[in-house]
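Every protein chain of the complex appears in place save one, which is left out.
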């Protein structure tokens, strides 16, 4: 890691949690149908170019901003910090890192006040803010509760070519690793990092990047996630279910991955565990353990490893995607022979690999 | 269908429901670990060669008999009839069909009285009985309720080369079709048939047969099924999860398929619908509809189409398996090009077929 | 029982199941808000004087008819029979019993064909029909599934002064008892009776009658019932939750009782057990067992014992209510001293009776 990101001398901002993502969508009506009609997120504001959405239990202005634009991409991964002083701290921190920053006391989007956006060392557009308009917390509005209700924003997931490099940078920023995936040589393929006491506020997945892998919302119970699948089936949208539902090995959460009209990936997630103690035990998974990604051994569909959303710089142009040159998790677990998952039909020695297939 | 099975002149027995299956297992200890320790079925009796098991809400002696033997196979698909007179009726019915029958007033297994076993026209070992020892119905024994509790036997599923032929025979026997899968030419690939007012007591799946595709137990709720997966993950048995969990298109039930130590397939199933009215609408699915087998569009693992258990004749010898010569459901939906399921990554025209793969 | 109802010489009709109830409501808009907006029943037809409603999995025209009228009451308890011949059989059966009957080949309500209504020996308006308009079965319409979705009509419950008399009459009619409540002297306080293989299609509760105690709809899972409570809380309608949620001792179902704008009582119910075998074991509960009505020992609110809906004769006039002269279940378990339920705080000998209270 000749390329290592230095640790700034100034203190890192005190990050509370991942707070919202701003994504560019190419057809606002289609995206509204997906996020509002299908998923039931609640509208805090909408106009001809933007829709502001929040989850059932949220009191800050929004957890997701859909902004109409020409190229589907992510405009901001936004974190809430403890105070306005922490916005100052964030600005100073990234300036010392030599990153481009932009400060707007009126905020970049509605409902958010004084904030700073940066092009971070990994190429991601990060935002930090404290000020926000409080909106009605809907947590007891069971009269508008949907059977697949999304109750909280849970986390982001970012694709980056060099996970150890990114991990060191995020640890400096105050994130604590809860789980990771490594091989026998100690290479890290993915890492989960938290601020709010859950398994993660963001995670790094090794691959061509910078790209956004997914943004995750949580439900109360597992049946809420099943209902989302059932509803997508009823709407004949089953081809937008990419992976799951299943139980993650990493995080222990029950999950589902679906794709929005621009192929932005949304995870629906429930029931991970408390991680807020400073000595919370880190769990390291073996990249060859086929229960690490799915506890039930169901193979991961390759698109899940290869596809992700572009991210934008502060001018709104897509960041160039750098290829991961060393091995990726997919290559390690799948690519060597294309038949990494043995299934029952293989027991007599025929490597048919049906649940995953002969790939690429 | 030159080969059609004639309709007997004598009345069919009045069948109440599928009642139990007797299966031959090759290692009783391993099977006990699977059915008792893993799945939590309740023991009505066990000795050195047999284990009798029942579900949580059952009051007849058993729903499953594990019999030690040299070849894993099914010894009996057993139906309960309304009275002893119906056992007589069954015997007369099959005699007129020219089938081999055997009557035992003391029963073929413990806990069952006067019964008849037959080699039916499709080659399956069917049993009919009314008399049974009543055992404690455990339905309020929440002190021994497990998180993946199996509460009822739900249905059988049989593989046969000629589904229309088998369907006609079972309709004569008093079964009513609730759903089926057909192609545009009217070829039937599978049919679901009931007596007890659920979607099925048995089903016919087209394929090489006679073989037993699966036997299904039901749970109260969906989370019970998820727990079975989670437990299999914890026991590092995920390779015994063959398919699912998922939502069936046909039957609308939430399902899971797992494999016992002898590769007998067990379905865990919950929440189909009432079908007891004589004019219950039959639902016909298109064999090309990829939501017919899984409402969420997840592809069916090929082993599910190709693998099944042998069945025994009345002497205990395996029935020869006859190949399905016309098209099978798997061939129709998968075999032509090996890429029947288009996935999100295919949207640009590349038929990568990742969720299923390029097969065979 | 000098007053016993004779067994007719003609055969009873073959009843499939309880099919729908017609109730008179005094404000159609208020009732619509309750049954459609709150409970999410699906409208098969509505006009200025009637609303026809069905549950999620139903294919016959309706399960509930709301008819505008001056007095809140029940106009019909309607059962579906196997064929039109069974409508004839029902008519002959009640004529022999000396009951007033009315036959309408076009049906009494929309969506129902040839039917007979009778004033039965207990004073209830019973209907029998086979012909019905099939409507869309919504069972896979997860796009309109509500979090408290009512999926089936489950049963009726009738209040009558002489339960043994009513039980004998209904057994003659073909119902089979699954559970009952008795005291040590063999007096029966309530009885549950079925046709469709669940714990009941109707039940008799001892009390002043003839009156309608409740009509019950089932949900898929327990959380669906909890959601109905939560929604009523959000709508500040908690005073319309009369009893529950809880687990019944009798039937083993998870339950909730709520009251409609006219005080018609609706039960929401899930997860009883299969009873379709002719030798299904009857469970008799001791009237002094405080887990018989609620498995968790929560006391039954007295209104649940005392309040019920009037029923109409064939002219639309309320049937006179006859007082139960012998002991009622409430009197036996509560009335003697008003402190039948001992609670933890009572263990030192102070009979404070708080969970039920010092009554009347």
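A, B and C are the chain letters, set down in written order, and residue numbers restart from 1 in every chain.
As a working rule, a residue touches a chain if its C-beta (ideal position, glycine included) is under 8 Å from a C-beta of that chain, and two chains touch if they have at least 3 such contacts.
None of the values given here were measured: they were computed from a predicted structure.
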### Summary
Answer key for A:30, A:134 or A:288 versus the chain not shown reads A:134
### Query
Can you name the residues of chain C that touch the chain not displayed here?
221-223, 226, 229-230, 232-233, 236, 238-242, 245, 247, 249, 254, 259, 263, 290-291, 295-298, 301-303, 306-307, 342-345, 352-360
### Task
Tell me where the left-out chain touches chain B, residue by residue.
140-143, 145-147, 149, 221, 223, 227, 230-231, 233-235
### Sites on chain A contacted by the missing partner chain, in the whole complex
16-17, 57, 59-60, 80, 82-83, 134, 137, 139-140, 151-152, 196-197, 220-222, 249, 252, 271, 273-274, 276-281, 295
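What we mean here is this: only the chains that are shown with their structure count from here on.
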### Message
Taking each chain's centre as the mean of its C-alpha atoms, which one ends up farthest from the centre of chain B?
### Response
A
### Query
Over half of the interface residue numbers used by both chain B and chain C, so same, or under half, so different?
same
### Message
Centroid from C-alpha atoms only, then distance chain A to chain B, rounded to Å. What do you get?
### Response
41
### Summary
Chain centres from averaged Cα atoms put chain A and chain C apart, in whole Å, by 50
#### Entry: Centre-of-Cα separation between chain C and chain B, whole angstrom
35
### Task
Can you tell me which residues of chain C touch two or more of the remaining chains?
140, 221
